Structure formats: structure tokens, C-alpha cells
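Sending over a structure as C-alpha cells; questions will come in a sec.
What you see is the complex with one protein chain gone and the rest in place.
Chains here go by letter, A and B, matching the order in which they are written, and residues are numbered from 1 within each.
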Amino acid sequence: MGPPFKTISDLRKFRQILKKSRDGNKPCITICAGTGCQATGASEVVEGFRQQIKDLHLEEKIEVRASGCHGFCERGPLVVIRPQMICYMNVETKDVSQIINETALEGKIIDRLLYQDPLTQEKIVQEQDIPFYKFQQRVVFGSNGEIDPTRIDDYIAIGGYQGLEKVLSEMTPEKIIEVIKKSGLRGRGGGGFPTGVKWESCRNAKGKEKFVICNADEGDPGAYMDRSLLEGNPHRIIEGILIGAYAIGSEEGYVYVRNEYPLAVSNLTRAIDQAKEYGLLGRNILGSQLNFTLKINRGGGAFVCGESTALMASLEGRVGEPRAKYIHTVEHGLWDQPSNLNNVETWANIPIIINKGVDWYTSIGTQGSKGTKIFSLVGKINNTGLVEVPMGITLRQIVYDIGGGIPGGKRFKAIQTGGPSGGCIPESLLDLPVDFDRLQEAGSMMGSGGMIVMDEDNCMVDMARYFVQFLQEESCGKCTPCREGLQQMGEVLNRICEGNGRDEDMELLHDLSQVMMDTSLCGLGLTAPNPVLSTLQYFRDEYEAHIKEKKCPAKFCKELISLSINPEKCTGCTACVRVCPVEAIAGEKKKPHQLDGDKCVKCRACYEACKFDAITIQ
Amino acid sequence: MLNGRGEEMIVDLQAVCEIIEKHGYQKASLIGILQDIQAKMNYLPRKALVQVAKSLDIPLTHIYEVATFYKAFSLEPKGRHTIQVCLGTACHVRGGARVLNYLENRLDVKSGETTQNLSFTLENVNCLGACALGPMMVIDKKYYGKINPKKIESILEKYQ
Partner (left out) sequence: MVTLTINSKKVRAKENSTLLEVCQKLSIPIPTLCYHPDLSPHGSCRLCTVEVSENGKTRMVTACNFPVREGIKVETHSDKVLQARRILIELLLARCPRVPFLQDFAREWGVQKSSFKTENPENNCILCGLCVRTCNELVGANAIGFSKRGTHKKIGTPFEIDSSRCIACGACEYICPTGAVKMEMDRIREIKHSDTGILRICRYARLGLIDFMICSNGFECWRCEVDQMIEDRFGTHPVFAIKPAHNKQPFQVNGFTFFPDLFYSEEHIWAKPIEQHIRLGLDEMISIFAMEADSISLPPKGSALKKGQVLAEIRAAGKKAKILSPLAGVVSVINHDVEESPNLAWRDPYRRGWLVMIQPDRPEELFNLDSGEKAKSWFTKEASNLTTFLMKGVPQSSKKDRSPREPLIGKVIHQQWDNLIKILLPPKNERRGK
């Protein structure tokens, strides 16, 4: 009684058999094989485990599983050994045989691979006790570590596709929409529009056909949670989309995924093939009236395609130029038909809400923002990685309890949320509870979930310039305020950073911001001034220092600094000589070095390399 | 596209037709088709685009618009190795721009350009999702994390 499954009960029986056949006590070595860990050599570690297990003929005794992203990218590659849930970090291929022999076979713990608490120096054995994980609530993201994303059976065995079974067997489309509305789920892509309301409008819209679309064009620089969900648990996304398709009355869906995410594309492609093979995509799914095909479209590399109308234009094979949304895409979207677009994380929430119910779901979060949110906590932070937290947690908890604070004893300066549409939040607002509305009140926004931490060495005018330059390249260039406005904003910010700022420049930035927010064609231009406005609001003194005193308080802006070596502090260790790319530093070992200011390109490599604080920036 | 000697480069139109066929001659697959041509030929030759226009019955103006709009496409041959410097926010706050700056000087090209000897194409990308490793760069899909100018030198040597 294998696949394809013709009825719901066939699938249920199959799950029972799968569950029985899986021995919970069998040692299982799970290696995180998300892109972050792969970049630090996880593929080699996986290969090492597989090879040695094979060589030792231990295939029956020990399972090796390459799982999706566990989140703690800072310490990758991560390895978890079940059933004890022993968690090892920074594992290398040379550790493989020791892990097999000592931990997997004998249950012994290898001390040197454990997480060490930087404060207490205590070694922590289990994943859930590590502070990075302890304060999280991993509702959506948690199962990433439990399954091999390339095997549909793994997903089915942990209860996957039960949500689909439930809606097909006992819920009408209207009932599903009711549940999603009551759950209070809001779109995780940025705007936070209530998902159930969107579904209802799309269901009620008139059209020959309807589309459900998954926005996986995760474009915010510094945000990668959608990628990790697609890589780590693609079937949950498919299940969510199927439930949405049934609720909305759609027969065709698309996942629009960034081309820069090859692993996500391949895992999702495989998952779709498996779902087809199992009868979970196609015609008369599980014996129901539901027909549904799902296709993948790879994006062509354009940030603006995260905007719904641009994304749909791109799906039609056109350039990603947004159009006016006076007529909503739920009525006239892809191919001019009613279309419902949600992002990856939103879709991933759907099966959970259906399975666990509205009461459970609404118990998490705040009044206006229910459930959890995944953030990528990056930048100047000790524990870089993906964190899933209940809505309403404070920024301080995220930065200090989970993130472990700022490295190198530096001072926290700001946290940037919401990507290029968001803003920089200063230290004074660190106790702000994180939800859609509160972030917006603070002049930022939730966005897709990037949280970039900045310390005292980061210049806020430069940050504003960074986002404006980013958007200059990514604006589609159709409408005047966005195209010309960003160009002029960049111009003004450039001259401020270079020490040529004028007294009227801050007002000019305000005026430009206003016209862009008022008249831009799409969300990109409408929110583009946010990084500028929020830095103007919270870090006005830095702008003033640049303009009036021609100084960069963070000592970051190239044109406003000069580097020199303090001969009293320099020990002559040659660390700076070795890193200098332009050979501007000369000196013999154990003698103070000299820096040639004419050659220096102010790349700060020496500043960062010096362990004795001997490089001074003025 | 002319090669170094000013001759028109030979374009394998048969391969272009096979790619179009693989995509089922659907107009909506234009971007996918161009991606596959780009992957196969390392750029989008003019003749290939003219062929796509004919086979899909799409005006060349639309194809040219698409080919120049998306960052994934290049109308000029790319180098043997592609260096992508991440300029995501996390890498930026850790000095990604300085890395790009250094590479631009070192290779004597601007971001998006290819070196004279066709060895390297330098690009900047927006977040590759390996923020823990920032600043980082990718050469031909291999990730290099926590890089600085000196490290870059030793990495580049491997690709000479």
C-alpha cells in the first residue's frame, strides 16, 4: 500500500507504518546542512560521517541525517546526536570518527565540541539549554532539525500533511478562511496584512482561474529565514500552499524563488516531485475534488520583484515593474486573474494553525500580532543566526539574551529592522516589544525579519547612504520620485559623508523623503526614505557632526579620518604589516611601525588586526 | 558580440532551440529560458536573443528589456571565474564595501565588469544568507568567509 495515495486514510495508514518502523532510540547523527553551515564545510562533514559509517558497517546501527538549518549559523557546522540530543559545534571532518566511536556508539560526551557559555564558562550539552535556543519559541522553525528535507517520508512521519488531511476531510473553504482570520495571522513578508482577509477577498473575487503564489524572493539584505525554511522543510510550505489553494479555489500555484538560493531551488524541486509521486499534487488530491499544480520560477535578480505586482509581472516573463495597485491583485493579479500572494514564512504557519488550532495559536504573541516571527540576527552580534521568537519579545531580549550581546566589548549603537524599507532603532528604544505596530510607530517596520545590529564603529549617515545606494541599483526606474529622488538623496548623503555637506542638506533630505513617501508608485519608493528619516530622527547629532564639524563620530567615513600608529602602544608584532593591502605600513619586528598616510587607503584592516589598540583613527 | 579580434563569436543556436523546447515554447518561461542560456553560454549573445524572439513570438524589444533589467543576465561574456562580494547589510556593517573596493582596485574593474583577460568577473550581490561569515565573498559558488585584503590575495592565487 505505497504511494500514490488515493485516499486520506491511505496516507494515514502509511504514516502509522512509518512511525512504527522508526526506532526512536536508534542513534542518529544530524548534521545541519543549511547554506550557512555548508559555507563552513558541513557537506564535507556529512560526507565524512556517511563514509565512515559505511566503512565500519554501522548503517543498521547509526543513522546519518543531513538536516535543514538549525539557526545557530555562527557556530556551524552543527551536529546533534539523538536520542540524547547532544549538541556539538564547529565540527570538522577530523572530529567525525571520535563522534561516531565515543558519542554515537557509547554515549560519551566530547567536551571540547560543546557550547561554552561565554559568561559562566560552563559547558552545555543539550541544544535546548544553550541560551541562544533557550529563549526562542521554535514553532515554525523547530522541525528543520528533525528531518532530512530531501525525504518526504521524514516530513510525513513527524505529522506532515495532517493539516491537508484535516481540511480535505472536515473543513469547507469558508471554514478554513474563518480559522485563518481568527488566528490573527498577518503576512510575514513585511506589510503585515491579515492573511485570512486576503484569502477571503481572493476567494470572493470573480475570475476564470485563481492563483496562489509563494513569495520566496527574499530580497532584504541581511535576511535569510525564508531560504532556510525552503531549504530545511519544503514540504511544510507545499502543505500550506495546498491548504490555501483549497480555501481560495485555485488550481495553479507558483513559488517565486531567488536564483541566488540554489539549495532552496533544488530541495523544493525535489519536494514537488515527491509530492506529485505521492498524489499530494496533481488531480483529485487524496481522492478529493482538489486539483492543484505547483511550479517553481527562479527570479532574475531584482529586489523590486518582492513587490507583488512586480513579482507577478516577472512570473509572466516580463520585467519586474510594479503597476498602480488601485485595483488589488486579489482581484486582478497574475494574468489579470485573482491572485493571492503570501511569503514563505506565512505559508509555513498555515499547517501549524490548522493542526494546533486557533486557541493555541492566539495564545502566542501580542494583541495585534499573533504567533512567532523568525528573525535573522546578524551584524555586530555574538550569536549570529536565525531566531524564532514570540511576537512581543523585546529587542533587548533578542540582542542580549539570545544574541549574547556585542562582540569585542563594543557599545551597542542601533538595530536595523525591515531591510531597506525599515529604520534604525536606537538604544533608548531597546525595550520596545517587537510586533508589527510597535516597530512601525518607532519609524521602522517588521519587514521580512532582518535584524542587523550595529555598534559604535558604524556610522549612521553611512548606513543611510548604504540603503539609498542599494535602492538606487534596485529601483526599477519607472517613476520619477523613486528614480530621481534616490539619485539625489544619494548625492546629498555622499557629500555629507565626504565632508562636503551643506547646512540646508538635512532639510533637503526631509523634502525629498516627503515627496517620495507621497508620490512613489510602489512600496519600494514609498518606504525608501525610512532609513534616512529614522537616522535623521535618532542620530541627528551624527549628521550635524559630519556637516558642521566635518567629522565622523564613528570614525568610519573615509574622507573624514586618518590613521596613524601610536608608537607607545605598538609592540612591533607585524600583524598590521601583514594585513595592509597597499604596503602602507613599514617596520621591523619588535619595533614600532610607521604608517604612510599617502599610501593608506583607509581600509581599516590594520585597525581591526591590531591587538594592542595601537592604531588610532582621527 | 565581437571577440578580441573583432570577429563575431559563434553562437550555438541549436542549443538555444533545445533550451526553448525544454521550456515548452511558453512565453511566460522567457526568464527561465534566458537563465538557462546564460548558464550555458556564460552570457546572452545577441543572436541567441534574436532566436528566442522568433521562437517565442516576442518582440526583441521586450527581450532586450528583460535581459538588461535583471541582474542575473549579462550581454557580455563573463570571466572564467565569477567573484561575488556580498553587500548585504550584515556584511556591510562588517566592512563588505571595503572588500569590494579593494577587489575593484586589485582587478582594475568596476563591479559588474570583467577583467581584460577574461579571468574574473566581479559582482556585488545582496545577501547570500551566510551572514555569520561576513564579510564574505563567493568565487564560483565556493564561499569564503571573514575575509580581508590579505586573505583575498591568497584566495585569488588559487584561481590564477
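For this structure, a couple of remarks:
Criterion: contacts are C-beta pairs under 8 Å (C-beta built on N, C-alpha and C of every residue); 3 or more make two chains touch, one makes a residue touch a chain.
Computed from a prediction, not measured in an experiment: that's the story for all the values here.
Note that the absent chain touches A, B when the full complex is taken as a whole. Touch with the chain that is not drawn comes from one residue among A:17, A:327 or A:586, which is A:327. Within the whole complex, the absent chain has one touching residue among A:477, A:499 or A:572, and that is A:477. The hidden chain makes contact, of the residues B:63, B:107 or B:152, with B:63.
Taking the complete complex into account, residues 21, 24-28, 46, 49, 54-57, 59-65, 68-69, 75 of chain B touch the chain not shown.
Residues of chain A in touch with the missing chain: 206, 208-209, 251-252, 282-283, 291, 293, 302, 304, 319, 323-324, 326-327, 335, 472-481, 483-488, 491, 508, 511-512, 514-515, 518-521.
The rule is short, and it goes like this: only the chains that are shown with their structure count from here on.
For this pair, chain A with chain B, the centres built from the Cα atoms lie 24 Å apart. Interface of chain B with chain A (complex): residues 27-32, 34-35, 58, 62, 65-66, 69-73, 87-90, 92-95, 97-98, 101-102, 105-106, 125-134, 136, 141, 143, 145, 148-150, 152-153. Per the touch definition, chain A reaches chain B in the complex via residues 35-36, 38-40, 73-74, 76, 219-224, 227-228, 259-262, 297-303, 314-320, 376, 378-380, 384-385, 416, 419, 450, 452-454, 458, 463, 466, 470, 474, 476, 578-581, 601, 603-605, 608-609.
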